[in-house]
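Here the structure is laid out as structure tokens; the discussion comes afterwards.
Missing here: one protein chain of the complex. Every other protein chain is in place.
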């Protein structure tokens, strides 16, 4: 895992494109660009959510790009979100790739007059596909390791 | 956004340099190297702060590298800070580039005998310039999406 002899210009390009795919998902989510977010997936992609960690059964599963619309639209109930991306480890295999990526997803909302934040510690286990030169999510497994909801308090000048 | 045919050695170098610029800003901030931090900016750079998210008006604006000194010196009132950097998506255009970068900035201080932490969830919308082979910030727009101040409690062994 910690050895690479050479990184060819095309492998470097593939790695950059896949990292940008991961980051574009966050950008589209946070800017509420549900159409842009859907366009990052293959038409027949699979999206599986594990709400109780990786050991438990799948909580729900969506088949096909179009099934993602309500999931992404659901972000509109938040005043602000930040999908903060950490490490992403990718293994390339021609026009396919797999990866594990870490995200801490932050969701700000108001409930009974109190401003709150729900934070979700996530890992994505992804399969990527290269189609006509561009990379897409072919499969996303979203693992929720745990989450926390707390009062956010009054805004503070930064 | 998710397709790259090849990444040439010079484009790879530009991308690395810009990522290092982003990270050097955090390093200098956290180590209180205000001079080093200022040196990352062009002489005529513009620094604009949006305290109420990207939709609101600019809160204040600094023109020129020298105007940044008091902003960076202000970090000295904190006992510790960590500018934790997440994703950074950059578009190159010759000797210019633009990017969106995510940072969660943590600031530890003591108030009335209580140790506290102020956390700021930030996005930077940057313009970069390459001058004599080195990359600089030509413009930084700092968007504060929200912040939180909470008691930190007693230190715990890690």
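To keep things simple, chains are lettered A and B as they appear, and every chain counts its residues starting from 1.
The working rule: contacts are C-beta pairs under 8 Å (C-beta built on N, C-alpha and C of every residue); 3 or more make two chains touch, one makes a residue touch a chain.
Worth saying up front: this structure is predicted, and the values here are computed from it rather than measured.
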Requested in this report: Give the residue, chosen from B:47, B:121 or B:135, that touches the chain omitted from the document.
Outcome: B:135
Requested in this report: Kindly state which of the options B:40, B:62 or B:90 is in contact with the chain not pictured.
Outcome: B:40
**Report entry** Contact footprint on chain A, counting only the chain that is left out
**Finding:** 1-9, 12, 15, 51, 53, 86-89, 100, 102, 104-105, 118, 120-123, 144-150
Query raised in the report: If you put the missing chain back, which residues of chain B would it touch?
Result: 9-10, 12-14, 16-18, 20-24, 26-27, 40, 80, 82, 84-86, 106, 108, 117, 133-136, 152-153, 155-158
